[in-house]
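So that we are looking at the same thing, I have put the structure below in structure tokens.
Just one protein chain is left out here, and the rest sit where they should.
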Amino acid sequence: MNRSLGLNAALVAVVAFFVVLVGLPFWWVVSGSFKIPQEIIARSPTMIPQSFTLQHYQKLFEASDYPVYLVNSLIVAASSTVLTLLLAIPAAYAFFRLVFPGRGILYRTILLAYAFPSIVVLIPLFGLFAKVGLVDRLPALVIVNVAFALPFSIWMLRSFLAGVPKEIEEAAVMDGAPTLTILRRIMIPLIAPGIASVGIYAFVTAWTEYVFASVLILSDAKRTLPVGFSGIIGQYQIDWGLLLAGATVAIVPVVAIFALIGRGFVSGLTEGAVK
Amino acid sequence: MQQTRALAFVLVAPALLFLAATLGWPLVQAVQLSLQDVRVIGAPGAFVGLDNYSRVLSNPSFWNAAWLSVVWVVANAVLQTVLALAVALVLNEKFPGVRVARTWVILTWIVPTVVVVVIWRWLFSTSGGMINPLLIQAGIVERPVGFFATPWTAMATLVFINSWRWFPFIALMMLAGLTRIPDDLYEAARIDGANAWQRFRRITWPLLAPTLGVLAVIGTLLSFNVFDIIWLLTSGGPAGGSRTLPVLIYETAFKGYRLSEAATVSVLATLLLMAFAVVATRALDRGDDR
């Protein structure tokens, strides 16, 4: 495609703006985590570190259970993703393809799940989990995260399914394939990129969740990364260096994961149909 | 037909039952709680009918919070749409590095909220924060600014931070809509001599509108419920200037220890959102039928 000079200039300007908007805060955080304390709180901050120290990281790993939090977060996020997909794919297909009474109303009701402040359910859920012995256990977090990711996931998957050309499915129906086989053999492979994006959506929802994880988990050994991170803030003093190191370490794993599968996520989103 | 119904039931039931147990049932409990006078979790409460409702509805701080919630939602919607649309339009172009950009634009969305909060709290602070010195150097302000010092600036700053976290996700959803606009439409327009703005106005915008509509509905619901960013940064202050409904609910339940009253505010907020969702989806459906 040929673009005019003006359009190109605008493009460069917009890209530069967003690189600064997204990149600069991250640069400040990561570079700050290697500065000595005096430089971090200096009245005239430095763009490029004038000092270098690993003391914040040393403190972080010596004294806190960061690796444990990390593993917990990975377990919770991965399980949430799998469970979300297991529930969402069949439901989305039924809503998309099968005709049954109450379909329209049910579909709409599912989206209404986002229509109430999530903290409303915090207390009743705590009571419920207490009854079934799930307080202070990671499955409780998985359940909560799936509940929050599920409605949007069903909705997204349904629109991905709608993007599959009709002819392909019709051909299979003509061949007399049972519905479930069509779903498994034809539809799922066709919307695989879409499934990947929904999976990442569920993963990120679980990965970043804080309020529920902070209340439902009581013991240190079961904390997730966001809660563990907030724990190093401290009531009376703020150790900015430690916090910046903590922030960096909290960012790195998901950046790494994203580096591996991020491309799939984006291509999934852009190739599937969202209507 | 009978078989299809049974199959549909089998496919949909697990998801529905799951949502009913985790969200539906607690919501019923919240309604129940709103009709009692429980103060602290675990304490007994007597049935008081609609007392809590009349108290909440006559309380100016409820209406103030409702108003701030509207401001919050609208401001977020506007800022996120502008940022996201700009990003989506750019990423829909072809230029060197666009694939990398498409992947990494998402960076701010995958960072845990708590971390986002700490990052910005530090950057905006006057001791060690980067923003103030930058603004002073650029000659925009003379003295350090307190970003959370007045209700108005606190709200604006919060909107900025929340949008900073969410715009990439919205942008990618928009990009998904954009990539499905066939290239030949643009080619045809170009041959007709339409300029960039006309192409945007006549092709991109109308074809993107349905996607934007759905995103607006879901985005509104999601951003209405944002709680952690506001609570962790300003706790609803200063002077109640950022106390939206979710903040009010949390404050009433866990600071004021009026659990039933908090449940009442929640139920009212839910009704408000449901009304919005129903009206909005109707409007979208009508748009679809055309």
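For this structure, a couple of remarks:
Per-chain residue numbering starts at 1, and chain names A and B are given in the order in which the chains are listed.
One rule holds for everything that comes next: a contact is a pair of C-beta atoms (placed from the backbone, for glycine too) under 8 Å apart; a residue touches a chain by one contact, two chains touch by 3 or more.
Simple rule for what comes next: contacts and distances are computed from a predicted model.
For the omitted chain of this complex, the UniProt record lists the protein as "Extracellular solute-binding protein", which is one of "Extracellular solute-binding protein", "Formate dehydrogenase subunit alpha", "Putative enzyme" or "Anti-ECFsigma factor, ChrR". The absent chain, not drawn in this view, touches the displayed chains A, B throughout the complex.
The residue touching the chain not shown here, chosen from A:P37, A:P139, A:G163 or A:P253, is A:P37.
Annotation: of B:L35, B:I230, B:A253 or B:A277, B:A253 touches the absent chain (contact as defined above).
Note that of B:I41, B:A101, B:I181 or B:A216, the residue touching the chain absent from this view is B:I41.
Residues of chain A that touch the chain left out of view are 37-38, 40-43, 59-60, 62-64, 122-123, 126-127, 129-130, 135-136, 214-215, 218-220, 227, 230-240, 242.
In the full complex, chain B makes contact with the omitted chain through residues 39-43, 124-128, 143-151, 154, 232-239, 241, 251, 253-257.
As a working rule, only the chains that are shown with their structure count from here on.
Averaging C-alpha coordinates per chain places the centre of chain A 15 Å away from that of chain B. Within the complex formed with chain B, the residues of chain A that make contact are 1, 3-4, 7, 11, 14-15, 18, 21-22, 25-26, 28-29, 32, 40-45, 86-88, 90-91, 93-95, 98-101, 103, 106, 108, 110-121, 123-128, 143-144, 146-147, 150-152, 154-155, 163, 179-180, 204, 207-208, 210-211, 225-227, 229-230, 233, 240, 243-244, 246-247, 250-251, 254-255, 258, 262-263, 265-266, 269-275.
Listing the residues of chain B that touch chain A in their complex gives 4-5, 7-12, 14-16, 18-19, 21-23, 25-27, 29-30, 33, 41, 86-87, 90, 93-95, 99, 101-115, 118-120, 122-123, 127-130, 133, 164, 168, 172-173, 175-177, 179-180, 196, 210-211, 214, 218, 221-222, 224-225, 227-228, 245-246, 249-250, 253, 259, 263, 266-267, 269-270, 273-274, 276-278, 281.
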